[in-house]
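A protein chain is absent from this complex, but the other protein chains hold their places.
Labels for the chains are A, B and C, by order of writing; each one numbers its residues from 1.
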């Protein structure tokens, strides 16, 4: 089992802060009317992306969801390209064509977010298949929500990966709601990890507000996948602090009543506490992280604002390899 | 628990013989070149259809598959309309428009066979929903194969039925192969009943070659559904004695090597033995059944052969309620 | 006449039909307390309760399959799929089951169901939440396809769709939901298969669907100032199609422009163009013009999306081309 080192712990901590601050800034400029489109904030769930991606290198692959900023940052994507993408600028990761829902960078193993719930799960299985056929040691990780576990693609993708013992890890971020629909309404089980039994693979529940716990569980699953032991289904119990998307107050379906309890378990101070207990983090280092992230974010917003939008000719580019 | 009565046992026995003989006759006339299309014989699996449908009335609903003749006969469809359908005659259940793959009769609660694997599963959930909304006491039963348990519709349909506690029963006829693909290749679990755990519903394994056993298990599941207890997943372990369709010898994928062992467990003589042991069936009664079924089949083939094909004008009828 | 929003008109239609017929019910994702992603079911849960306003899991194939199964036993479900892009996960049920069971089973099957979805772009929702895929459904015998362009039409057509005994694909354009328009107070329906001439004119016929009707009316207004008189015809239902009304207009003006938001290639406009080429050939005085989305996935960038989606300026330019006035 992967022991949590100081280096990894600090990486997770900083990564979680990067996610949190990036999203807070994105929300701010969105609310100021600077961004088109929609945003689904990941705030509150940072421990999952950080705990899982702490085990991944640039050559490992991930697929993500509509709530994907956190996965992308944890996978190593930079603020400039991400912020520019939200601003729909040509310097964005998708040259302004994808937006919040579709940030991706193939060079960093970020195979992108599917805006279609569950759509990334079979794609991750396929990436794992490609890795296996090439004889690589990488893994493919798919992130998705509780709601996604009811759609056909979830079932088909995991069954395929299990039948073929592919180096894949499936991470369900169970934040208790599919949009406005509570888990108890959309399925009749309590623990989504139980669905692993349908595929003969390990299913593990983890506290998604506890980065160290996620780190441990993910390390085991990813290690097993790399070692040829096949896929694992991880269920991380977590909570989004915001509504489904910016503009949803969460009041229609009880989310607002649950939120205070979960906010007390904010994963960032929780990990910070652990780090300080282990003397891995000083107040000064903490401040430095915050300052560094803030500086980077200021620069990213500046970069995005100054970047040009796509040119009209870009409309017809990138549909096919060569223009037809 | 429903105790097996003499009446029900004899009904099952005769039903199984009806299925067997109907299919043997269909194969005969197919091989003689009298039928268009394809046939997927159900022979060997008769105990499943009979054991389940022994609990159903005309108002209960079923959905079926490409291998559907057995379900239809057990649900009460007559030889004339079925044989005429295979012969593509206007007197067939679908007026010659559906054929072997799509035999159906709404009046008898036979919602039809989907030629798309798994397609009937959500439809059965919907029929169960309709029953529930109307306050009825009927149930909807969906039959499907082992191969179908890997497709998205299986997952979505059962999850919906479970979440809504619908009066539905899902019957997997695990005959060890999806076309040419052995179960061990298409999924990594041994018992499909385990998939019930993904939906928080009971999953039961039953010997699909033993009609009395199927009767018992189905009775419990159907009773539970009628009583508001929600759906059950039944896995009946069975075997088709023929290849995937007429013309497939089963030699390419090992089916032919397994067949002899399974044929020794032929469900019809097995149930016959039980009936005789209980003194519920005399040799004379047995002969009478065979003779009656043969007579009916002779008449059905005669009926079909003499029936007219659809008229050219029928091509454009039945697309919409009124011609457009 | 009072003015209400397109989405309010839809809610009224559902409410009235649910009161009229206890077999009508609605199922879909987040249609309950949430009132639907675009508030087109708002308030119905309170009035009709959770048995008839059913929040589903995210499982569109099951939603449509369940609607069909319920219809087969005598219900009249209205299924909501939200974005038309999500219909891609339900195509088997829509195309192989819903559309075909009546025919395949020899005419007996009861298939009175409506499948609602919203299409179209314009809000930077990007490639997977902005498509216009109605042509797919028109290509499938057994389905009817409705695309209202005004609140009044939306209400009247949805009521007809619910009462219809055939399966109806009901496509709403997202940009229309908050558009207000006059809607009569009392009970009324609009038959499926009846086009409406939204503006009369003599120089050119614009056949426009959904969001393009409004843009075409604006373009016509503009062109009128230049002395070009446009007739704007809204088919309202793409199948059954009121060829008579449309072709009468084409015969009158001799010029045809087709405007829709779907991409051009194999869009519904191609069918309309083919019909004109077959049935009004001798009346056409100029090559027809299609004004459609560019053949690209829908881009996120508002600047690009505006170029992707046909605008009223594109309609106006197309008409000028059509009548031979190059500007």
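Annotations for the structure displayed:
Throughout what follows, contacts are C-beta pairs under 8 Å (C-beta built on N, C-alpha and C of every residue); 3 or more make two chains touch, one makes a residue touch a chain.
These numbers were taken from a predicted model, which means no experiment stands behind them.
The missing chain, though absent from the view, touches A, B, C when the full complex is examined. The omitted chain makes contact with just one of the residues A:116, A:205 or A:281: A:116.
Touching the missing chain, out of A:140, A:206 or A:289, is residue A:140.
Only one residue in the set A:152, A:202 or A:267 touches the chain that does not appear here, and it is A:152.
Mapped onto chain B, the interface with the missing chain covers residues 36-38, 88, 94, 96-99, 101-102, 114-118, 147-148, 150-153, 178-181, 185-187, 252-253, 309-310, 312, 314-316, 319. Annotation for chain C: contacts to the undisplayed chain at residues 61, 85-86, 88-89, 91-92, 94-96, 99-100, 103-104, 126-128, 133, 135-136, 138-139, 141-142, 239, 262-263, 265-271, 273-274, 276-279, 281-282, 284, 286-290, 295-297, 299. With the whole complex as reference, residues 61, 63, 92-98, 102, 104-107, 111-112, 114-116, 119, 121-131, 133-134, 140, 152-153, 155-157, 159-160, 163-164, 317-321, 324 of chain A touch the missing chain.
In this section, only the chains that are shown with their structure count from here on.
By the count of C-beta pairs in contact, the leading chain pair is B-C. Distance between chain B and chain C, defined via averaged C-alpha coordinates, is recorded as 40 Å.
Chain A and chain C have CA centres that are 36 Å apart.
Across the assembly, chain A contributes residues 150-153, 185-187 that each touch 2 or more other chains. Counting only residues that touch two or more partner chains, chain C has 56-57, 59, 61, 89.
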